[in-house]
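Before I ask anything, here is the structure I am working with.
A single protein chain has been omitted; all remaining protein chains appear in their positions.
Take a look at chain A:
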């Protein structure tokens, strides 16, 4: 019963979004999919979903916000009548948490939001990058460059011959 309703609501949202000529930020997954592909974030950003300020939302704050919201919105703790709504809300909260709790994805997302730019933030980001991309990654890149130059050298040799 709720399945068909869900499907209906999706179809409705999709047609509503397209007929109004704007992008819906509701749970219409196909619309969202395309938003992402166009590199455009949804209207309610992930910080807003978790009720956080981007500037002072450390890893702990993100976790805390996620947990307290989960305790309120997870379908397990909601009355049966509100389960469908709760599921939608929770999926949204979960998605926000997944992005914001992952340093790499969060940086990418911040970039999309246009939050990144100031010198201070860039410093923070570099710090983060050093942490996330350890020596191995850097070495790997170096090796790749070396092998490329080797093959170039090889080609040159062939040409000389």
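Assume contacts are C-beta pairs under 8 Å (C-beta built on N, C-alpha and C of every residue); 3 or more make two chains touch, one makes a residue touch a chain; residues count from 1.
Rule of thumb we're sticking to: contacts and distances are computed from a predicted model.
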### Message
Which of the following is the UniProt-recorded protein name of the chain this complex doesn't show: "Ras-related protein Rab-15", "ADP-ribosylation factor-like protein 2", "2Fe-2S ferredoxin-type domain-containing protein" or "Heat shock 70 kDa protein 8"?
### Response
"Heat shock 70 kDa protein 8"
### Task
State which residues belonging to chain A touch the missing partner chain.
3-4, 6-7, 10-11, 14, 18, 23, 27, 29-37, 41-42, 63-64, 67-68, 70-71, 74-77, 79-80, 83, 86-87, 90-91, 94-95, 99, 105, 108-109, 112
